[in-house]
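Starting off with a structure, shown below.
All protein chains but one are shown at their positions in the complex.
Going in written order, the chains are labelled A and B, and every chain counts its residues from 1.
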Amino acid sequence: MSEVQSPAPIVSRPHDLAEPRVPRVRAVAITKRFGNRMALRGVDLVVRPGERLALLGPNGAGKTTLLRILATLSRPTSGSLEIDGLPVERAALEARRRIGVVAHQPYLYEDLTAAENLRFYARMYDVPDPDQRIFEVLTLVGLDERRDDRVRSFSRGMQQRLALGRAILHRPSLLMLDEPDSGLDRGGMALLAGTVAEHAAAGGSTVITTHDLGFALGAVDRVLVLRAGRVTLRANALDLDVAGLDRALGFTR
Amino acid sequence: MVQRRGSAMGRVSAGLGVVTAIVMAAALYMMFIYAPTDAVQGQPQRIFYIHVPIATIAFLSSFVLAVGGIGYLVRRSQRWDRLARASAEIGLIFTTLVLLTGSLWGRPIWGTWWTWDARLTTTLILWFIYLGYFMLRAYAGDADRAARYSAVLGIIGAIDVPIIYLSVDWWRTLHPGPVLFTSGGPAMPGSMFVTFMVSLLAFTLLYVWLMYQKYMIESVKDRVAERQFQLAERQAEIREGMAL
Partner (left out) sequence: MNALGKISAVAWKDVLTEVRTKELFAGMFVFAVLTIITFNFAFDLTGADRAASGSGALWVAFTFAGMLGLSRSIALERDRGSLDGLLLCPVDRGILYLGKLAGNLLFILVVEVIAVPIFGALYDLPVYRPLLLLALALGTLGFASVGTLFAVMAAGTQAREVLFPVLLFPLSVPVVISTVKAAELALSGQSGEAIPWLNLLVAFDLIFLSLAFLLFERVVEE
């Protein structure tokens, strides 16, 4: 193992810094309809490299639906989406390569060990030098000791940490976290905040949905509020406080 | 494109309906009165003039269904799904009729209500494929999923049907051999052949006319649903406007 003097970026590819003008995400007029229900009614969204964005909104506002569309898990009923300048309609595979997702479900195979899970995803994402990378990631999320234990034996906090590891394994340029605070313990939250910060410093972008307004304001640069499938507020985190957000979300008047 | 009396669409539909009625009347006359009685099978043989054309249409329907399915998967527009839906419904009805007329014909000829020969068996399986189509649509959830899933089923089903026929045919065959086209011309007297062709034309026209009606009905249904949806959207917007 070589001595690493200045640690290589754990999360992002260095070359992304060369393209500061191409937005990480450009979503235009996204609508999503489920039968008779309109979940998203025309959402525009731009996320720049190095930016951290929080998606807020009451339950049923469409946050998860929007996140799924941004993650290419769902097709919008209308509208266009570009990831790193790549139109998702035509370059879906290449777009997916640049996205890492931590959702409510950990996307882990419970009867496989932590290392086996990561090895599987490393193969699917064509991660170069997989063994080295898996070691790096497991160390980062503090699960190297448990690498050969089955995920079934992990606590929820540990599973979420492994899920985070799975999400950054392939060095995505865009991280999407759907209510990451819901499953993590304190150590996990610190890890998450640190990872997001490091990711941003290397030019990566993050989109987070959460219900914890305090956490959101502390961890992100910009905030987007969704209500009933529409964007009702776009602001810098620095210009907001929790009370203001509560009003924007409709929880208080 | 609602049918209003006097509109172009209405005229086409009425015209088609009239032509269909005329040809069908001619066919009925020919099959029951004009065509000679079969020497071997007697009067029951006349069911042939209904049974075989309907069978042709039933299988044609499955093909149209698949075309609608491919159209929907490629274009993602509701029109193609409407075509598929319409053809599926008519196809199911016609397939049921094939099975019934087949039984009615078989009973006096072969003494049983059912035989496992290639054509009838394939028709029975086709019936279950249509049934599966409707069950799938019913349980698939929202409209897009239902259309997508049933399109996939329709495509696979349509390509499978000839293979099913081939396999069953190799396995067992009892159906009267090729009555229409053997080498050296049709194996039946001219008058029977003509009757058959007229009947085939009549039922094809009937199919086209039914498809047209059904497609229009589905089209109106879709637009009513769309209107209701937009109304609900408008109400939701007003509510949100008040809240914000």
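What we mean here is this: a residue touches a chain if its C-beta (ideal position, glycine included) is under 8 Å from a C-beta of that chain, and two chains touch if they have at least 3 such contacts.
These numbers come from a predicted model, not from an experiment.
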item	value
Contacting the left-out chain in the complete assembly, out of B:L60, B:I125, B:M188 or B:L201	B:I125
Among B:A140, B:M188 or B:L201, residue touching the chain not depicted	B:A140
Touching the absent chain when the full complex is considered, from B:P53, B:G102 or B:G157	B:G157
Residue among A:L40, A:L81 or A:A103 touching the omitted chain	A:A103
Residue of A:D44, A:E94 or A:D131 in touch with the missing chain, whole complex considered	A:E94
On subunit B, residues whose C-beta touches the chain left out of the figure	73, 125-126, 128-129, 131-132, 135-136, 139-141, 145, 148-149, 151-153, 155-157, 159-160, 163-164, 166-168, 170-171
Residues of subunit A (touch criterion as defined above) contacting the omitted chain	68, 71-75, 93-94, 96-97, 99, 101, 103-105, 107-112, 116, 120-121, 123-126, 150
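The rule is short, and it goes like this: only the chains that are shown with their structure count from here on.
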item	value
Mean-CA-position distance for subunit B and subunit A (Å)	50
List of subunit A residues in touch with subunit B within their complex	34-36, 38, 41, 227-228, 230, 232, 250
Interface residues, subunit B side, partner subunit A - complex	141-144, 225, 228-229, 232-233, 236, 240, 243-244
